[in-house]
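The complex is shown incomplete by one protein chain, all other protein chains being positioned as in the whole.
Right after this comes subunit A.
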Amino acid sequence: MPPSTCYNCKAARAVIIRPKNRHKLCRECFIQIFELEVHETITSANLFFRGERIAIGASGGKDSTVLAAVLKTLNERYDYGLDLSLLSIDEGIRGYRDDSLETVKRNAVQYEMPLEIVGYGELYGWTMDQVVEQVGKKGNCTYCGVFRRQALDRGAARLGINHVVTGHNADDVAETVMMNLLRGDLPRLSRGTSIVTESGASDIKRSKPLKYAYEKEIVLYAHHRQLDYFSTECIYSPEAFRGSARTLIKDLEKIRPSSILDIVKSGEDMAALVPSQVRGAGKSCKSSAPADDEAAGGCGSQNGRTSGGEMAAMENQLAANDTAESRETEIRIPRKGLEAKKIKTQTLQYCEQCGYISSQRICKACTLLDGLNRNRPKAAIEISLEDEEGSSTLARQMERTQLTNS
């Protein structure tokens, strides 16, 4: 096959064929266009303001590493005037996170950014290694997800920063769209597609500047810029990346590469059709985990790969959103086999134990911790049944966890 020349500069040898439009590009043009497109995403969404302090949720993996590299480049090239920091979560998983944290530490030096590491151990008194030792490998992603969301917020708060950017890419968003479509979860579908998520359960704003970037191009960008990133799947979720939505997306990409962005676009269009009271635009809804899969790059189980707790939270939220418009949310939960129509009022409050913003007296993290500390995870089941009438998923999951461990 004769070498192809670059579609853009018409001179250099093309090394990339873009999934979204099949344009063949040389290395230099690809890097430039990739960066330009992220810049356009940022400016068209007015993602940042001058002087804003930004924490980059950094796992050491490809997505967050590329995000840090691109943001540094753009911040300098276009003079955004941003103050960038790296924020990492140390889940306490030996052989996985300790290695990837070394990568983040190198990134901090390479990109001249301050690095803050927030550890589950210091925050909760439990590392994931210890959690898994107690609850087993099956249900541990629930703990990790709940803990991570709060840890990121606390880390950002510690830095005095209230905007966290994460490395979620177009493939991730497409996965989320597909999953929520398959679940019939319109509110979540709607929120999952938006580039900025603000939630009632947190003062911290989250955004995903790589939302329109193909995972394939992120990997190629990292390759061609020889970025230093870490790639090993979380040792506690070896099955996770086989998530069916993910496989579906990759298979579709193989057949028709534009599928991924098309799904993202479809998700956005569907989101626009979702009435705002159903959408429950973050701020007005008070479920304590509005979007666990927004919770920072880093877990091998993000998005399509998650196992759970957030689905319960979403069901809860969906029920809340259906009936509520104001801060006073009345939930009426029809429940077969139980006394129907228990009316419950949800208000935003602070967790009595840790002070974190929560929709319940005790936040999810503390609830899980109580269970761990009492050496019996079923405590979480009791509470979730009592306090989250609309949600059976978490309860089911916890039961499963318990069964597999007893």
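The rule is simple: a contact is a pair of C-beta atoms (placed from the backbone, for glycine too) under 8 Å apart; a residue touches a chain by one contact, two chains touch by 3 or more; residues count from 1.
Just so it is clear, contacts and distances are computed from a predicted model.
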{"item": "Omitted chain (choose from \"Ubiquitin-related modifier 1\", \"Origin recognition complex, subunit 5-like protein\", \"Polynucleotide 5'-hydroxyl-kinase GRC3\" or \"LSM complex subunit LSM5\") - UniProt protein name", "value": "\"Ubiquitin-related modifier 1\""}
{"item": "Omitted-chain contact residue, chosen from A:15, A:55, A:152 or A:245", "value": "A:15"}
{"item": "Touching residue (missing chain; options A:41, A:59 or A:107)", "value": "A:59"}
{"item": "Interface with the unshown chain - residue positions in subunit A", "value": "1, 3-4, 13-17, 24, 27, 59, 61-65, 167, 169, 171, 215-216, 218-220, 223-224, 229, 231-234, 241, 246-247, 250-251, 253-254, 297-302, 305"}
